[in-house]
Each structure stands twice: as structure tokens, then as C-alpha cells.
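See structure below.
Here the complex is missing a single protein chain, while all its other protein chains stay put.
For chain A:
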Amino acid sequence: MSAIFLDLSAVTYSAGQKHILHGIDLTLEAGRVYGLVGPNGSGKSSLMKIIARQVAPSGGRVELEGKPVSEWAGRAFARQVAYMPQFTPDADGMTVRELVALGRFPWHGTLGRFTRTDADMVERAIARSELDAFANRPVATMSGGEKQRAWIAMMLAQDAKCLLLDEPTSALDLSHQASVLSLVHTLSQERGLTVVIVLHDINLASRYCDEIIAMNSGRIVAKGAPAEIMNTGMLRRIFGVEIGVFSHPHTRQPVGYLM
């Protein structure tokens, strides 16, 4: 068992009168890919935002490497955790290389020099995301899948230990979904990154994640390896519909289908 990277205990979150998260306890280990699944409104995105420190929880404790996240300084936290929101903003007038270079901000800060190392990290991130051909293209002219890759490259340049991706594949077609997720999966193995991905498709989650965290109505209802989650009883508890499971003819992985 590897080291505990992130630890949440009794985390609650409410917006006005509405309670969105009811006491989340969750431990994430370093170097694993977690898939966060659950029906709409189950609190997946809120949980992600709390982990990413985008919003403060209403109650409970969130610790990163044993230290409460609220005590981390802004840039120090960004060197640990990189977050990609569900809707990435328009990078108005920027080229891919300029966008990726923004990922170095947590390292060089407001007035620091943009060093050789910074430049190298940018080039490596571009190469790793197979964006060399696009490096000087304006981000605005790229397709959805390419844009998504550019943002992932920016997260790579950020060189954080943890990537948080909120529905990175929702706007992509099947082949781009697969290419983005397999890139993330390989990166996690190469660099020992901790990754949390919010996904809608339970099959994609089981295919590319080491572990699945299932949520429903603001609670975690199951957490375990894909093989433990992918059975009719468990899926009924999570999604409230009957989902059958069969073995993938080639990989032998479990595949769910709506009954």
C-alpha cells in the first residue's frame, strides 16, 4: 500500500439551504487513477471543487500530505494539484505554446524569471501530448479534442503530483475519449501521478481507472476496483437502474449495458 496523498474526513458542503455533500470520508493513495462516477446531481463536481480548493467545504477536514489544504499557500498547492474544470475558458488569442507556458506560473510566480527549466518543461509537455504540430496554432482555431489535449499539456507543464479532471471527455467523440483517457492513464503510470477523473460512462471508468468511487445523493456509496463495482447489484445501488454486466470478449474486463 502506497502513501496516503489526500485525506477527506466528514466533509460536508451546502449551497444555501440545499445540502449537496453529507459527510464524505475518502482517502486517496498516491500514484493511482480514480474514477468518480454517479448520477447527475450526486455531488461529483462539488467534491472535485473542494479537493481542488476551488470552493471551501462547509464542514469537515481536507488534508493534502498530512497538512490541511487551507494552510497550503496558493502556488505551493498548485505545484501539488492541477485542476481542469468541466468547461475550459476561451484562451483568447493565445497559441498552444503560450497556453502551456501558463502552467509554469506556480513555479516562477509573479516576478520570477522564466528559466531554462521552465522552457524545457513546456516543450516536454507539448511533445508528450503529441501537440508539436500545433504548438504555434492559436488555441481558438483547434477542435474540441485538440483543445482538451492542450489543456492537459498545460497541466503537465504544471508538473503537479495530482491531476483533477472534471468530465474531460463529455464533449468528445469516442476515439478522442479513448485517446485522452489512455494518455492520462499512461502518464499516471510513468510519473506516479495521482489522478481523479469525473466520468459519466461507467465502462470508460472501469476500463481506464484503477479504482472507482461511486457517489449518490451526496454520499459515497461504493469504492473499489472496477471488478468489485461492476455487478448488477452494485450498479443498481449507484444509478438506480438495472444494468447488466458481461465480460469483454477480448480483455475479459466487465462491461455494463442497460437492461
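The criterion applied here is as follows: a residue touches a chain if its C-beta (ideal position, glycine included) is under 8 Å from a C-beta of that chain, and two chains touch if they have at least 3 such contacts; residues count from 1.
Here is the rule we go by: contacts and distances are computed from a predicted model.
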Which of "Glycosyltransferase", "Spore germination protein", "4Fe-4S dicluster domain-containing protein" or "Fe(3+)-hydroxamate ABC transporter permease FhuB" matches, in UniProt, the chain that is not displayed: "Fe(3+)-hydroxamate ABC transporter permease FhuB"
Which residue of A:S46, A:Q158, A:S188 or A:S206 touches the chain not shown here: A:Q158
Residue of A:V37, A:A91 or A:V196 touching the missing chain in the full complex: A:A91
Chain not shown: contacting residue from A:A3, A:L111 or A:M259: A:L111
Interface with the unshown chain - residue positions in chain A: 52-54, 73-79, 82-85, 88-94, 98, 102-103, 105-106, 109-111, 138, 140-142, 158
